[in-house]
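Sharing a structure below in structure tokens format, with a few things to ask.
Just one protein chain is left out here, and the rest sit where they should.
The letters A and B name the chains in turn, as written, and every chain counts its residues from 1.
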Amino acid sequence: MLEPVKLADFFTVFFSAASVILFGASYALVFAWSRVRNRPRLMPLAYAAYVGLFVSVIVLAFAANLFNNTFWTVIVMLMLIGYLLAPHAIWYLCVGTHADELEDGHADTSAAGAAPAKIFQQR
Amino acid sequence: MSQTQALWWASESFWRKTAIWVTAGSFVVLIFLTFDTVKQITAGGKRVPAYSVINNRIDYVFDEKRNFQVPVIGPEEPLFGKKLTEEEAAALVSHGKLTTQAKNCMNCHTLLGNGSYYAPDLTKSWLDQSWGSKEVREQQMVEFLMNPQDRLHNALGRKMPNLGITEAEARATVAFLKWMSSIDTNGFPYNFKPIDQADAAPAVEAAPASDPAAAAPVQQ
Partner (left out) sequence: MAALGTLSTANLNGGQKLAVKYFTVAVALFGAQVLFGLLAGIQYLNPDFLFGILDFSVNRMLHINAMVVWLLFGFIGSVYWMLEDEAGVPVVGLGLGNLIFWIFTLAVVVVVLVYLLVQVGPGELKSIWLINEGREYIEAPRWADIGIVVCVLVFFYNVASTFMKGKFSGIAGVLVMDLVALAGIYLAGMYYTPNISMDQHWWWWVIHLWVEATWEVLVGCLMAYGLIKTMGVRRKIVETWLYIEVALMFGSGILGLGHHYFWIGTPEYWFTIGGFFSALEPIPLVAMVVHAVFDAGHHKLKSTNNPALAWIIAQAFGNFFGAGVWGFMHTLPQINLYTHGTQWTASHGHLAFFGAYATMVIAFFYMALQKWRGGVYMSGNLVGAWKWKWAIFLLHAGMIAMVMGLLVAGYEQSQIERAIGGSDWVAYFAGQSHRWFMQGMFWRMVGGWTFAAGFVLLAWDLMTIGKRETRPALAVQAEAAAA
């Protein structure tokens, strides 16, 4: 079930585990920012962060010997897919939950306010 | 007022129901697992042995199949040379456990890895090489617990205070520690090197008493 981490891999394990979450957050943050500010040029940056996350997960999985075991391999796959889709899902939730507020002709019609509305209408 | 139908997956009522179902579902699963876990960790089972295990030798040996160290119950080796019944053993261990609580051990030490980080983990303290040898260990432990304050533990000058532990309490505490070392902790602590408990082992010098930075409590 468990295979202890090799001493040489210690730093790698801690560092990659922290990177997973930090890249995950950066991905989510830039993703949301790019959409809310209507700046599509930022989107590649968001996916670059996701690539960082992807690499970190793989590095972590090798260092912590996760691929030697089916259960942990499945967890790794789920994390890769889950963290890719989560910001999208949450974004749609944001737009969805704020939907009638946006239609009510919110006083604020600046780019900031209009962007989500536009995305919402495209659906 | 709004023309579009509220999206069902973004609606308040959908998420209220989801919250309730997810919480209730997780809780039910937890309850089922708890029944099983409590059964498995009740003293007297395979993972957590009966208190009378203190009548036997306890070791910590690598298990190929599980890929970590596991406690191994050995031949009869009664604590303080006196074999106890299950009731006597339970009473003694309980007295020891109460002592660890009343003296607040957990606010310096860790037990099973939980507690404070100012002093060593006590999970396998019974098996620690620092007690010298199997022959003197019990007496060393009792004396240490009763008068820890004037024993140099280490080069840092960190000392255990005198907590007013009586001899009866000290002996009970040792019983508790011996019993605790028999719990199957899934290989925690990792890579632990237990004291030599082999029978025909007159070569006693196991403690690295020559290293001042790591001087054991045995040193006066």
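Heads up, the rule we're going with is that a contact is a pair of C-beta atoms (placed from the backbone, for glycine too) under 8 Å apart; a residue touches a chain by one contact, two chains touch by 3 or more.
Remember, it's a predicted structure, so these values are computed and weren't measured experimentally.
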item: Left-out chain, listing which of the shown chains it touches; value: A, B
item: Absent-chain contact - pick from B:73, B:102 or B:198; value: B:102
item: Touching residues on subunit A - with respect to the absent chain; value: 1-5, 7, 10-11, 13-14, 17-18, 20-22, 24-25, 28-29, 31-33, 36-37, 64-66, 71-72, 75, 78-79, 82-83, 86-87, 90-91, 93-94, 97-98, 101, 104-108, 112-113, 115-116
item: In subunit B, positions touching the absent partner; value: 10-12, 15-16, 18-19, 22-23, 26-27, 29-30, 33, 36-38, 40-43, 47-48, 51, 90, 93-108, 110-121, 123-125, 128-130, 149, 153-159, 161-166, 169, 172-173, 176, 180, 183-193, 208, 211, 213-214, 216-217
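Here is the rule we use: only the chains that are shown with their structure count from here on.
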item: Interchain centroid distance [CA atoms averaged], subunit A/subunit B, Å; value: 40
item: Parts of subunit B lying in touch with subunit A, wherever the complex brings them together; value: 1-4, 6-7, 9-10, 66-68, 186-187, 190
item: Residues of subunit A that touch subunit B when the two form their complex; value: 1-4, 92-93, 95-97, 99-100, 103-104
